[in-house]
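All protein chains of the complex are present and in place, except for one that has been dropped.
A and B label the chains in the order they appear, each numbered from 1.
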Amino acid sequence: MAAARTLSLRQRDTRLAMGMVLPAILYIVLLLGIPIVLAVVYSLNDVTTGSPAMRFIGLRNFQGLLATPDFARAIGNTFLITTCTLVGVLILGTIQAELLMRPVRGKWLIRFLILLPWTAPASLSAIAWLWMFDSTFSPLDWILRGLGLLGHPGALFGDFDNAFWLGRSGLALFSIILVNVWRLLPLGTVIILAGLNGVPRDILEQAEIDGAGYFRRLFHIILPMLIPVFGVTVLFTFVFVFSDISTVFILTRGGPANATQVLPTLAFFTGVQGGSLGRGAATALFLLPVLAAVSILILALIRRREI
Amino acid sequence: MKAVDDVSLEVPDGEFLVLLGASGSGKSTLLRTIAGLEHPSAGTIRIGGRVANEDPPRRRNIAMVFQSYALYPHKTVARNIAFPLEAIRLPAAEIREKVEWAAQLFGIDRLLARRPRELSGGERQRVALARALVRTPTLFLMDEPLSNLDAKLRHAARREFKRLHEQTGITTLYVTHDQVEAMGLGQRIAVMNDGRLQQIGTPDEIYHEPANIFVAQFMGSPPMNLIPDGGWLTGFHPEDVFQPDGPVPDGHYPLPITVQQVEALGADALIYGTLDAGGAELIFKQPARTSGGLAAGQSVTFCVPQTMMRRFDARTGLSAGKG
Partner (left out) sequence: MTGLYLATALFVVFSALPFYVMLITSLKTQADIFSPDIDPFWFSQPPTLDSIRLLFEQTQFVQWLLNTAYVGLAVVVITLALAVPAAYGLARIAGGWGETLGIGIFLSYLVPPTLLFIPFSKVIAFLGLQNSLGALIVAYPTFTVPFCTWLLMGFFKGIPRDLEEQAMIDGHGRFSAFMHVVLPLAMPGLLTVVVFAFTLSTSEFIYALAFVTHSADKTVSIAVPTELIRGDVYHWGPLLAGALIASIPIAVLYTFFIDHLVAGLTSVAHD
């Protein structure tokens, strides 16, 4: 009698749990799952916005893509921009986090200002940079001209009056990377800061007593203990930058001449503006295995390193 | 509110001094100030004859073991022990030698490749000790190192510390709240309360000649009994009493009580009673086998030798010598 009663209590609990979890799972499975399946289906078909019918062509979309130089360029750019942003965010984020550990006056204001690049909507802050990089009115150019680094023959940044941050292929890539680092830096900083605060005070004091100076403590004690936190920073930075469309879309539209094209923008232009849905879906699908692989890799590394 | 107030301490070379006190008494703050982790608002710290106030911890040639042992979690035991030697940039061969010597000294040489999280509490403590002594410091500071150990391990660890001190002869400052530890380990004990030094002396002096009421009631388990007597307090230890066979002998102070409760604790018995005259609540400690006959409600007379009694000024709390 008693055994039957306890069993039904656990059953009731499980049923309650399922009931609570089900709506969310259903929503996600349906509204995320169906588009994922559709994306795969489109990528295997010759679909365009013009012709509603679907013609199964297997992997030809993918083969076609791999043969296109634009696609190769887009993949290369996506990886380049992402890894450069990562390096920038890790290094500058650590420095900034160390600075924020010290007592400063006006901490709340400083915090708000430092967080702005991340907390402001991406597309809107991209507009600010559109102005900063403008080919005629750029405030950065104004400063460079004032410093004599621009605008006269032999100047470091060239003898034009403007640097054309978004108009020269190498410089445009740099500009995209700069904006990404600028935007992701606050996120990296706060994560690393949380990690720094998590290093037990005992251990730092012990290191001091054991004879370690600032740099020895930093490189031999603090940074190694921050590896899980760096892992989290890398994970989120990678995911955000790798799949980001708004920065390139607003600043360069992928130009000049596809110099800054990345996978998400290529997918958009192929699918929406070019009308070739199959190709667009195929392009976008390349994002998934990379994101999945990197996420799983980093999560595994973080957990293995658990102290 | 001062954490440490007007403390003057002189520790001769090679001494094992215990800083004893409850939480908040200032003992840890004092230790940390000597280490250089806290800065005194006034006063001088001299280590080995030289003024150390301006020296950061790493210049003071001290070693310290924290309550948590503060082992570097991402380093192996060997690298943990080697760390202080790496910091002074000894050549690799010398470091290896010294690490092995320290590891053998503490019996952890087979653990050198392990990480701290794989070790037991006792093993971690030994790694912390090995790391502390590997570079033969001038001063050895310990902040409640036994608090994290199981009661059983504490006995063994205490003996280890004593043996270690006898072997190395390094001046040691040891902080604890446990008076049994203090009595067992210290050559001298410094009792602290509210940031002030209450008394420094040998364990015998602290226990048998407490300088004030605080020390009297801090030591001993149970602590000293105090009986109000005019403007004085008369004190004696619970274990110094006995039940006379006949009338109370000369030179002994009579203690007629009504028994409230008797606790049989195995080897000893604790007898709780109220003094007939004045109603003071007293605790006596007697061997369990002689206390079998006692029961609640009985009127019994104990006594205590007058030479074992102490007098305290009820107003200032200070000792006025023997009662």
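Rule of thumb we're sticking to: a residue touches a chain if its C-beta (ideal position, glycine included) is under 8 Å from a C-beta of that chain, and two chains touch if they have at least 3 such contacts.
Bear in mind the structure is a predicted one, so any value in this text is a computation, not a measurement.
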{"item": "Chains on display which the left-out chain touches in the complete complex", "value": "A"}
{"item": "Hidden-chain contact residue, picked from the options A:G58, A:P121 or A:G154", "value": "A:P121"}
{"item": "Selected from A:P35, A:G76 or A:G148 as touching the chain missing from the view", "value": "A:P35"}
{"item": "Residue numbers in subunit A that touch the chain omitted from display", "value": "12-14, 16-21, 23-25, 27-28, 31-32, 34-39, 41-42, 92, 95-96, 99-100, 102, 104, 110-132, 136-137, 139, 141-142, 161-162, 182, 185-186, 190-191, 193-195, 198, 228-229, 231-232, 235-236, 239, 242-246, 249-250, 263-264, 267-268, 271-272, 277, 280-281, 284-285, 287-288, 291-292, 295, 299, 302, 306"}
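By our rule, only the chains that are shown with their structure count from here on.
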{"item": "Cα-centroid distance, subunit A relative to subunit B, in whole angstrom", "value": "57"}
{"item": "Contact set on subunit B toward subunit A in their complex", "value": "35-37, 56-58, 62-64, 66, 68, 70, 72-74, 83-84, 86-88, 117, 131, 135"}
{"item": "Residues of subunit A defined as touching subunit B within the complex", "value": "200, 202-203, 205-213, 216, 220-221, 224-225, 227, 307"}
